[in-house]
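Report on the following structure.
Right, subunit A next:
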Amino acid sequence: MAAHYTVTTRTTASQIAAAAALVLLAVAVAVPFIASRSLIQDLFFILTMLTLAQFWNLLAGYGGLVSVGQQAFVGFGAYMLFGGAILWGVNPVAGLLLAGVAALVLAIPTAFFAFRLQGAYFAIGTWVVAEVVRLSVAQWKAVGGGTGTSLPRDARDAMWGAGWIEGAFDVRASEARDILTYWLALALAVATIGGIYWFLRTKRGLALAALRDNVGAARSVGVDSERMKWVVFLVAAFGTGIAGGLIFLQNGRISPDSAFSVIDWTAFVIFIVVIGGIGTIEGPILGVLVFFALQTLLADYGAWYLMVLGALGIAVMLFAPGGLWGLLSGRTGVQLFPIQRRLNRHD
Partner candidate 1 sequence: MIWVDTVLQGVLLGGLYALFALGLSLVFGIMRLVNLAHGDLIVFAAYLILMLVTLLGLGPFVAALIALPIMFGLGWALQRVVLNRVLGTDILPPLLVTFGLSVVLQNALLEGFSADSRRIPAGWLETASLPVGPISLGVMPLLTFLSAIGVTLALQFIFYRTSLGRAFRATSDDPVTASLMGVKPASVFAQATGIAMVVVTIAALYLGTRANFDPTTGPARLIYAFEAVIIGGLGSLWGTLAGGVIIGVAQTVGAQINPEWQILAGHVAFLAVLLVRPRGLFPRAFD
Partner candidate 2 sequence: MALLETRGLTAFYGDFQALFGVDLTLAEGETVAVIGANGAGKTTLMRSIAGVIRQALGMVRFDGREIGAMAPDEIMALGIAMVPEGRKLFPSLSVEENLLMGAHRRKVAGPWRLETVYDLFPILKERRGQPGTALSGGQQQMVSIGRALMSNPRVLLCDEISLGLAPVVIRDIYAAFPRIRETGASIVVVEQDIGQALKVADRVHCMMEGRVTLSGRPEELSREAIHDAYFGAAA
């Protein structure tokens, strides 16, 4: 009567969550049919920040790579999209892929340099690399140098799918572009969360979790820590680059200061992840909602908004290092994206 075993990762909460997610996704896809443009834009903002946050969380929360230079990939990706559209007539939608690939290519020398550094040195090193990229791009005269540039009207009007949306929804061109970029952002965010969740459930994801807990032990059981670092860094750069391209595609204007803003694309993202709960998929989702709520509530108070944000970050670090999701799941044990493999015995 040898017992036999099966392995599952699902929990009741996760099954409910999965069902809810499907409904939510359907609603999200349908939003442009019912919602106002301002809601679509807010959702676009939430989705792109969420994407950035998920990738940073993958880096820092899972890979232990605390990068302060993700703006390099946002900005470089976005600039390649603009450069592609302006200089080589690349359709901006295809340009998104170009943005991702460009960021990936940039990530290779960056990683080569930054992986020589540890801990705080790594953080500062990535920041300096991002500055170097910013200053170099600011000398690229064809896309406006330090002035920046706008996406040419021809390129904007040629965006794949925008024309169809314009006809189908009977909206103005600018609104059609919003809908298109919203759908793209939705697809990117879903692919990001889905992809990261899938990855964490593979054996590589398990190894990543093991490395996070104990590098020495992980290496002794055959985990290739170097390669894991590379994989995580490159994947994060690729996704961050696409997100960057998308953000500035929607924005229509780019300048080195905005594209490589350490505050907008790294600091706020870190806030989102940490406030929500680092090292979980749920954390950034919760974090981005909190961030957005704060921004909406307090944006009219100028400096006070940022002070509150800063103080909240400090408070969370001091009193709830696991973030809001950590508090929540610590109390209730709920996990929406379970990755734990459970061994079930059947006699």
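The candidates came about this way: all candidates are chains of the complex that A comes from, given by their letters.
Everything below uses one rule, namely that contacts are C-beta pairs under 8 Å (C-beta built on N, C-alpha and C of every residue); 3 or more make two chains touch, one makes a residue touch a chain; residues count from 1.
Everything numeric in this text was worked out from a predicted model, so none of it was measured.
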| item | value |
| --- | --- |
| Selected neighbour of subunit A [touch, this complex] from 1 or 2 | 1 |
| Of subunit A, residues touching candidate 1 in the complex | 60, 66, 68, 113, 116-117, 119-121, 123-125, 127-129, 131-132, 135-136, 139, 262, 267, 270-271, 274, 278, 302-304, 306-307, 309-314, 317-318, 321 |
